[in-house]
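With one protein chain held back, the other chains of the complex are shown just where they sit.
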Amino acid sequence: MSLCLRVCTAASCRSRGGEDLRQALAAVAGSSTVVKGVGCLGPCSEGPLLELETASGVGHPERQLFGNLPASDPAALAALARSLRACAENPKAPAPWQPPAGQALDLNHPFFRLQRRLVLKHCGRIDPESITEALAAGIYQQLQRVLEANDPAAVIELVRRSGLRGRGGAGYPTGLKWATVAKMPGHEKVVVCNADEGDPGAFMDRTVLEGDPHTLLEGMAIAAHAVGASRGFIYVRAEYPLAIARLRQAIHQAEQQGWLGTAIAGSRFNFEIALRVGAGAYVCGEETALIQSIEGKRGMPRPRPPYPAEQGVFGLPTLINNVETFANVPALLRLGVEAYGGGTKVFSLTGDVLRTGVIEVPMGTNLRTIVETMGGGAPQGRTIKAVQTGGPSGGCVPAQQLDTPVTYESLQALGTIMGSGGMVVMDDTTNMVDIARFFMAFSREESCGKCVPCRAGTVQLDNLLCRILERRANPADLEQLESLCVMVMDTSLCGLGQSAPKPVLSTLRHFRGDYLAMLSPEATP
Amino acid sequence: MDPMTPRKRLATVWLAGCSGCHMSFLDLDEWLIELADLAEIVYSPIASDTKTFPEGVDICLVEGGVANTDNLALIQRVRANSRVLVSFGDCAITANIPGMRNMLHGADPVLRRAYLELADGSGQRPHAPGIVPELLDRVLPVHEVVPVDLYLPGCPPSAHRIRTALEPLLRGDWPELSGPELIRFG
Partner (left out) sequence: MSVCTLRIDERDVAIEAGSTLLQAAREAGIAIPTLCVLEGLSPVAACRLCLVEVSGSEKLLPACITPVQEGMQVHTATPRLQEIRRTVIELLFTEGNHVCAICVANGHCELQDLAVEVGMDHSRLPYRFPDRHVDLSHPLFGLDHNRCVLCTRCVRVCDEVEGAHVWDVGWRGEHCRIIAGLDEPWGAVDACTHCGKCVEVCPTGALFHKGDTSEEKHSDPGRLQALVHARHHRQWTP
């Protein structure tokens, strides 16, 4: 019987010893057993993770997932390897394998069953370091089709009709953006992938970069062909060393095999991609700051217009999309608008839930389904108080409103945003003023300092929140907090300052009691 | 002046400032004589011998920031007993020059700097509990300690500014202060 062992070697499992596990298991590799390092398998809280696929030659391969496997104990690893070898050598149809340590995870659990994997289709399946596997999985086929058809307008129209919206946070219609760049005069255009992923608690893009870099490259190439660009940049944060290494390797492989570079797949389309590594500034995820940074300047936002579509990198018309946005494109082309439907959204589920990790769910899934059914709800004895989305630019959804479907519009109506996909669950022990203060401290720290309301306003807001937390604030301070929030939101130059007050305003809206309980009316002015 | 209108009870207070605002007050010159008709000075370092801040004050001009424990006790008494509290001059409004010590972060570094590091020869920290009031960690503008009703910026506010603010107050009206003549700092 043949076995395929997939060991997650993405950042989270790697930090729990996933790479050691892979190396230990490589010892059992043989003619009938393949051991691969793969990207994220999903339930990061149970890592390190191992997927076992057994094929007996009859019927479909069986998949089993195991978590909490040993990683550093040599004896336990050796026992694990022995047990797997025995399983491989068993000629009969397998009884479910039981690892000597760790536990089996039920793949029929809603955490897996309710996902729809378009963006993450190959993530956790293929070896991200192998273009051969990528090609075997069908990656680059949509690019090939697009090049053969050579009808950029049709691709843009398809993207437009699909209703795909940017996954980087703002939710701008992707088809419209592509059409705008395509329409811009000039022969030189640029495509930029925003892989700066700076929201605290967000790791969706990292999952794609580490688990399936070729799908991103394919999506970018399709976009470049559609808008008429020949140069591309991926701007990735320095805190993602593994993603950077895998991207480098993937770009190199794609160039070698003719999927990037000149005359791609025998067509007349040329497209090269360069990697730019950020230096740790959150604001460089903002598109105009990102452009400055790519150009080698201090990453500070500038007013728009002109939009990047008109004047982007080196003054050229530039298309900027998020990792997940690009990674949607091959799936969309493969499925067509009908089957693609509403698409999906990838979330990194963290905080006070039993099962944390990366999930991809159909657009419109209920929040309750995500955090309770899939995530297993709050830990024993506690209840969910709120779910935070959109990170420092977002807000929270109170528990009473968990039946909200995850769509751009419904979240906005509740005073938060879809954001890029960070989803933090908070239980009833959480003080929402603390949460607001956490994000304000983040914005204060990350403000670029260019414009006055954000540079100085976030400091005053942070200080006010601290005053409240130290119970030194009176009702007038709360009033000042609110009016300054509105002022900073209305007057800041870029999205960072404009949305920095949102976590405060959102918690004030839904959990004003948490604030009032911390005021002391007799505190002096 | 209408003999039927009772004279307003006016006070002036000197906290952490250089007394320049009070000097400027004296620059009101002959208007001071008119003022004496309109107001009774019930407490003032320059025009009264009263040692404790009285009750029932109508208008109180406060010069200086809040720098030590005495300032703190006095400003609280002032607030409790004054109808209209005027922050009088930049030190009261911004902490101004006394506030420059705030950049040293705390009373202790200030005392160390003043009495030890900058002393020539045998520096010594003053120590007279109960006699010299303790410094607060920061010099605070008056309105960061108690609510303030009117602000009269300037270092010092000119006599003209003071008069423009006082005249309506003494009449029972509220002064509208704006423009470089009346509200410029410095």
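Residue numbering begins at 1 within each chain, and the chains themselves are lettered A and B in the order written.
Please note the rule applied: a residue touches a chain if its C-beta (ideal position, glycine included) is under 8 Å from a C-beta of that chain, and two chains touch if they have at least 3 such contacts.
The structure presented is a predicted model; accordingly, all values stated were derived computationally and were not measured.
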| item | value |
| --- | --- |
| For the chain not depicted, the shown chains it touches | A, B |
| Which residue of A:Gly228, A:Gly377, A:Gly390 or A:Pro453 touches the chain not shown here | A:Pro453 |
| Residues in chain B touching the chain absent from view | 87, 90, 93-97, 99-100, 102-103, 105, 138, 141, 143-144, 148, 151-153, 155, 177-180, 183-186 |
| Touching residues (missing chain, whole complex) on chain A | 281, 283, 298, 300, 302-303, 444-453, 455-460, 463, 480, 484, 487, 490-493 |
